[in-house]
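Omission of a single protein chain aside, the complex is shown with its protein chains in their original locations.
Take a look at chain A:
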């Protein structure tokens, strides 16, 4: 409610039939995780960790790392 839409959209899909979250940053980079806190940490670290790989086929978006850890982590209020 502070300004109009910016088009800077973060999206996280919880993949049906799995416990996996699939995130897409506004820059187009993607990532998978099984913990929403880890996912938001990755997402909001942009541009850190969202750089295209130094080598590799051009125009290919990596699918992000393998899910790290299967247990959701606690956090403190």
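The definition used in the following text is that a residue touches a chain if its C-beta (ideal position, glycine included) is under 8 Å from a C-beta of that chain, and two chains touch if they have at least 3 such contacts; residues count from 1.
By our rule, contacts and distances are computed from a predicted model.
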What is the missing chain called in its UniProt entry, if the choices are "ABC transporter permease", "Toluene-4-sulfonate monooxygenase system iron-sulfur subunit TsaM1", "ATP phosphoribosyltransferase regulatory subunit" or "Methanethiol oxidase"?
"Toluene-4-sulfonate monooxygenase system iron-sulfur subunit TsaM1"
Would you write out the residues of chain A that touch the absent chain, in ascending order?
1-16, 19, 21, 26, 34-37, 39-40, 44, 72-77
